[in-house]
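Excluded from the complex is one protein chain; the other protein chains are retained at their positions.
On to subunit A.
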Amino acid sequence: MTLAMATPDTNLDLWLSQQTDKSLLRFLTCGSVDDGKSTLIGRLLYDSQLILDDQLASLKKESHNRTVGDEGIDFSLLVDGLAAEREQGITIDVAYRFFSTDKRKFIVADTPGHEQYTRNMATGASNADLALLLVDARKGLLTQTRRHSFILSLVGVKHVVLVVNKIDLVGYDQAIFDQIEADYRAFARDLGFQTLAAVPVSALRGDNILANSDRMPWFKGTPLVPYLETIEVAQDKAAQPFRFPVQWVNRPNLDFRGFSGTVASGEVKVGDDVLVAASRKPAKISRVVTMDGDLHSAVAGQAVTLVLDREIDVSRGDVLAHAGTVPEFSNQFQARLVWMNDEPAYQGRSYLLKVGAQIVPATITDIKFRTNVNTLEHVAANKLDLNEVGTVTIATDRAIAFDPYADNPLTGGFILIDRLSNATLAAGTISFGLRRAQNLTYQSFDVNRQVRAEQKGQEAQIVWFTGLSGSGKSTIANLLEKRLTAEGRHCYILDGDNVRHGLNKDLGFTEAARVENIRRVAEVAKLMADAGLIVLVSFISPFEKERHLAREIAGDIRFTEVYVDTPLSVAEQRDPKGLYAKARRGEIKNFTGIDSPFEVPSAPDVTLHGGQEEPAAMADKLHDWLKI
């Protein structure tokens, strides 16, 4: 093959400067499944002549047996990249496409329409300036249209184009278009979009894409591509307060210590007075370093390395700001969440929260309400399921620097990460700080059990395991403690080993001594719960009366009785400490199950079948039941 040569008189420098001076528009296509998003993008690529000969050839081959336009091509094949997507004819994940016109460069995120892939739509929306929201002219607004609109609003997309597609299939009927536009404007009134335009198109046939279509003389608005080429979306981020999240401490040798990062907003100059948001330690900027030479200043979007005039403690996660315009610094805030995991969000659960370069353990302290995406109404909720959007309060283990998302998306947007699987669970946007950590004073509240427990982000409670020796109580309690601790909970296990050898070493095994043993353990459990802990008590506690006593001592503390129901034959076979053998030989008296009875609990809260299930499965089952 031979490629065409450039004309000799082409001025490359001029041409190159035109290329690099073009502005960049990042947009996404969204809307319900089958509204034609992929076809529209294929159309945009085709019409801007970005589909190359070899791609076109393979496309025509693949378009066999599919819905095609005048060009004989199923445009959606261009963008559905995964084998599973082409097989099922749906879009699963966001695909990025690139095209440019004489006026602009475009990065397009083609996002999936199915509800189950809403998280991938949010991924595409989070970096977009503008959204093309597609609606099928035959169907009008659907739940997904509304859900996507709400998510656009939540992640801060300010410019929306309502693309009423497949208008050819309703006979280019103006009344249908007008009705859909009116419905949508009514719905979107409170979503905070700065601009909202509506265009009737046929992506398959190319109507109103590049130019006004003869088939819709009634449409007087701007066609799609000219609209995208001219809409002004840039916000003057340089005029906002200066924020510099420190990503990496740059220390090649003892003589140089710089802080590398990207200016999130505002501008910084050599000589400026800055503060570390967390410590409020001041310093002056002495250098703005890049490999191309030192700069006098840096603006939003530039990746630089800042050098300060004095040695102060700054590390990854710190935020530098100008004195007087510092970000909020708090350990509590209200936020909106899009939940992206099959496992729902619960109040009191602990997660990892990442905002900027800061990662901290964090707890959802309150789910205030869920938003119904169809009506935008607030609905009471005690959990958030996959793809649900809620308003919550969050407490972090230590104070973090942030801005409200509306003021600064880069310092106000965060993700929640699962502490065990490391999956990304949610996208969140901070609405406002609830109280400044430094304003907390001890006079303002009485320190009681609830306050102590809230400080640990949990409900103080007692989980009481009863069952034969060797039934598996301690094994399950240990597994539960491990999982809760990994989730950021504060637990303690009381069992025979740590109580009988100390606190209760004066007690024998007569019936009276056993009652006193249980009483003391119940009192200790109560004190620990009063300190705000989750107390796991693992005692044989064979008598119904003493288990009642323990529950009574707990008073208003949540008390869960867990019966580990393992048959004597199984427990005796395990005999981890050789006690059954000794009891059978008569070396131990009053041994439960041998010469002392075990009273089967009449109404345990949870029964685990120790002879049938694995300890880990039982611990998980109990964890789910407890919903701690």
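Going forward, a residue touches a chain if its C-beta (ideal position, glycine included) is under 8 Å from a C-beta of that chain, and two chains touch if they have at least 3 such contacts; residues count from 1.
Simple rule for what comes next: contacts and distances are computed from a predicted model.
A.B. asks: Select, from "3-isopropylmalate dehydratase small subunit", "Deferrochelatase", "Iron chelate uptake ABC transporter family permease subunit" or "Sulfate adenylyltransferase subunit 2", the UniProt-recorded name of the complex's unshown chain.
C.D. replies: "Sulfate adenylyltransferase subunit 2"
A.B. asks: From the list A:Gly356, A:Gly488 or A:Gly532, pick the residue that touches the absent chain.
C.D. replies: Here the residue in touch with the unshown chain is A:Gly356.
A.B. asks: Among A:Pro409, A:Gly470, A:Pro542 or A:Pro601, which residue is in touch with the absent chain?
C.D. replies: In the complete complex, the chain left out is touched by residue A:Pro409.
A.B. asks: Based on the whole complex, identify which of A:Ser153, A:Thr305 or A:Thr566 touches the chain you can't see.
C.D. replies: A:Thr305
A.B. asks: With the missing chain put back, one of A:Val270, A:Val360, A:Ile417 or A:Ile588 would touch it. Which one?
C.D. replies: A:Ile417
A.B. asks: If the hidden chain were put back, which residues of subunit A would touch it?
C.D. replies: 1-6, 10, 12, 15-16, 19-24, 52-55, 58, 62, 78-84, 86, 92-98, 105, 107, 119-120, 122-123, 126-127, 155, 234, 236, 238-239, 247-248, 250-252, 256, 258, 260-262, 267, 289-292, 299-303, 305, 316, 340, 352, 354-357, 409-410, 413-415, 417, 421-424, 427
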